[in-house]
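Pasting a structure below so you can have a look.
Only one protein chain is missing from this complex, and each of the others stays in its spot.
Up next, chain A:
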């Protein structure tokens, strides 16, 4: 399934900057960055559980926020892209 993950991490302190880096790193391990704090992750339910657990453990719930948008398997009908930086279709032919 496709999950869209967005986050807002408060970076006024050093600890906040560190959290931002760690959150971004985890997201990048599971999906592709489509905008600055927006990731598209093509994962199965188990991988999603794992990712969510890790992210929730990283953030400071007093200062930061995470949003998960579950787009399911028919996500293609629900996503439209306009402008630069088109994402890679991970289920289509991958030729580098």
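Please note the rule applied: a contact is a pair of C-beta atoms (placed from the backbone, for glycine too) under 8 Å apart; a residue touches a chain by one contact, two chains touch by 3 or more; residues count from 1.
Definition applied: contacts and distances are computed from a predicted model.
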item: Chain left out of the displayed complex - its UniProt protein name, from "CRISPR-associated endonuclease Cas1", "Electron transfer flavoprotein subunit alpha", "Lipase modulator" or "ABC transporter permease"; value: "CRISPR-associated endonuclease Cas1"
item: Full-complex contact with the absent chain, from A:15, A:56 or A:88; value: A:88
item: Contact footprint on chain A, counting only the chain that is left out; value: 25, 28-32, 41-44, 47, 88, 90-96
